[in-house]
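Supplied in structure tokens, the structure appears directly below.
Here the complex is missing a single protein chain, while all its other protein chains stay put.
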Amino acid sequence: MGDCLKLRVDLNCDLGEGYGAFKVGGDAEIMPHITSANIACGFHAGDPMTMARTIDLAKKHGTAVGAHPGYPDLLGFGRREMQLTSAEIKNYTMYQVAALQGFAEAAGLRLQHVKAHGALYNKAAEDEETSRGIVNAVQALGEGLIILAPPMSVLAKVATDAGLRCAKEFFADRAYNADGTLVSRTQPNAIIEETKKVVERVVDAVVKKTVLASNKKVVSLGRVDTICVHGDTPTAIRLVQALRTGLIKAGVEVKPLRSFI
Amino acid sequence: MGDCLKLRVDLNCDLGEGYGAFKVGGDAEIMPHITSANIACGFHAGDPMTMARTIDLAKKHGTAVGAHPGYPDLLGFGRREMQLTSAEIKNYTMYQVAALQGFAEAAGLRLQHVKAHGALYNKAAEDEETSRGIVNAVQALGEGLIILAPPMSVLAKVATDAGLRCAKEFFADRAYNADGTLVSRTQPNAIIEETKKVVERVVDAVVKKTVLASNKKVVSLGRVDTICVHGDTPTAIRLVQALRTGLIKAGVEVKPLRSFI
Amino acid sequence: MGDCLKLRVDLNCDLGEGYGAFKVGGDAEIMPHITSANIACGFHAGDPMTMARTIDLAKKHGTAVGAHPGYPDLLGFGRREMQLTSAEIKNYTMYQVAALQGFAEAAGLRLQHVKAHGALYNKAAEDEETSRGIVNAVQALGEGLIILAPPMSVLAKVATDAGLRCAKEFFADRAYNADGTLVSRTQPNAIIEETKKVVERVVDAVVKKTVLASNKKVVSLGRVDTICVHGDTPTAIRLVQALRTGLIKAGVEVKPLRSFI
Partner (left out) sequence: MGDCLKLRVDLNCDLGEGYGAFKVGGDAEIMPHITSANIACGFHAGDPMTMARTIDLAKKHGTAVGAHPGYPDLLGFGRREMQLTSAEIKNYTMYQVAALQGFAEAAGLRLQHVKAHGALYNKAAEDEETSRGIVNAVQALGEGLIILAPPMSVLAKVATDAGLRCAKEFFADRAYNADGTLVSRTQPNAIIEETKKVVERVVDAVVKKTVLASNKKVVSLGRVDTICVHGDTPTAIRLVQALRTGLIKAGVEVKPLRSFI
């Protein structure tokens, strides 16, 4: 009985986001500290060599692996919305997830989850057609993959309605609006800089299931299953360690999604 | 006992070689007439939408499906040699084959084979490092995939030495040199135009296991398992029908590789 | 005096829209029949070899040349809207136009105009930031380039306000809405099929400066400077010839934009 009352959360991070000779740092440093790695699959970033290396790195540290598919926009790092049909999103997502699955299986691993990247994630949060594309891809691949989605998002609803497992994600260092969406990066104060504050907010999100929005209102998030952290800043490791310590101290177990979703 | 003496051959064709709005014709027409389809996977041609459609088309006609990976050279349609390492070829091949595998599995199919495309195929025919890259990819994917290779090529040897199944391929309408290699397309007479002659040569290749080289010498090919035909010319269908008729008349069964390799 | 009363119009067509081995037909057939060619520059279609060939073809037939820049979306042929900033559109447009300018100048030609492609053109028709990106690029290149735009569009206004020359374009075989926009291709009746009707509409657009909208209302277009025709259908040549004949019969001179804008 105790176990089902126990709070658990996953720590995820976007990794393998280099491209050929373009290296994006921090993967080796952050990998041991997270429980799930979202690995780029070649559309917004990532290439076969980087994918193979990142899968090996995850295997070495026992980190769960997931696909991080994005828009076909290497030039814009998948951060620019594209007007795609549901069928295009389905097939682009299938392509990327299946390609990564090949590397995972060759290393004796299984993909745990799918987390859309950048503008595709943001669009899916509020757009049904986009969400349906992602959900249809995961259903077609049929591997029991967990979909990551913002709490109370359209994507979370479409995934759940389709009978898929869905993990609700909270962004560790991002400010939230009163409607539960993220404050845009173009706004000042979009990023919470202070480590102590980040840890408090994350613990609140997991334990109290709330976040203090930028307008000072307390917003209910519902269950939070995974915390997104960044790996590409020099302070990332320290932040993740502080998060782990804070979560454990608050009685929250930090473990990969597959063990509790 | 009769069955093991019976000659059998597969008819393969490169399909799904469009890219987005760039359509490359003939897929729907040729698909019912071949036994194996080599489907482009996005590097030299092919895109997720085209891959999904081509897999569906193969399923509809019961045609066996294989991956047709190429160099990462969309601009050159994979026809230009690139100096890649064995590790690059391995990972690029894995990426492409695994991506297609996702579409095949979603349609309830399994990939039967891998046939390298264009300059990658030609390079592998004579280069050990390139061959090793392809063979390592197929081993890592571990799905019992058959590798297509020219008879007596380096690729055939590396694949066979690695314990993989290898199908020897004869090009229906291409002239051969005395060393068993293809006469370059830049040469006049590289292509055999006359249908009757093409059929005779194919029957000879399968039944007598020989080809009349461009220097009029009879070259021994060893066993031929599959015949490569083209699908993008108006006369392709008639040629394939003539080949089928000619082969059957010569006592050769036309059936997919998976049934006899 | 007579000359300034004389009606004149240009016939433009999108050309050079292949990519490497992906050929898109009809360029050689249509080139002699039009007065201005919009040449793809490598982002949505077009590649350096195709650009060089298309410039040579235009030179041979004395056709005026212009750049046809698009979104960086080869996979979608530039037909899908992308959320780009004004600065991104400016620099992407400059890159494409300048690249084509190199080929034009090497052939002893000068670019006459810039016509945005597909979704970029449609977006610019109604979006100021997109229009500003295109206009800023043309100003920065400073070659007196004419911008093509729909009559009464945001792009036409932004270009004119910036002091650039702007040619108003009518689409020969497309149905128009009552607000002067094109009926979407996803609608039935978006395309006018009947040659006689197309010719009548084009003559009306140029001479009466009106079009009969899909709701049967007569819409005022203002001056029309150029007619967009298609080159990739078998009937394209006959349609263009019929247009020329019809226009001349109605007293309209058919000549390149540079001679009258």
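Order of writing sets the chain letters: A, B and C. Residues in each chain are counted from 1.
Basically, a contact is a pair of C-beta atoms (placed from the backbone, for glycine too) under 8 Å apart; a residue touches a chain by one contact, two chains touch by 3 or more.
No experiment lies behind these values; they were computed from the predicted model shown.
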item: Options A:7, A:28 or A:74, residue touching the unrepresented chain; value: A:74
item: Candidates C:102, C:222 or C:251 - the one touching the absent chain; value: C:102
item: Sole residue of A:19, A:43 or A:71 that reaches the chain not shown, by the stated touch rule; value: A:19
item: Contact set of chain B toward the excluded chain (per top definition); value: 72-73, 75-76, 80-84, 88, 119
item: Residue numbers in chain C that touch the chain omitted from display; value: 42, 48-49, 51-52, 87-88, 91-92, 94-103, 105-106, 140-142
item: Absent-chain interface as seen on chain A, which is shown; value: 18-22, 24, 45, 47, 74-77, 79
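Please note the rule applied: only the chains that are shown with their structure count from here on.
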item: Rotational angle, Cα trace of chain B fitted to chain C, multiple of 5°; value: 180
item: Separation of chain B from chain C, taking each centre as the mean of its C-alpha atoms, in whole Å; value: 43
item: Set of chain A residues in contact with two or more other chains; value: 88
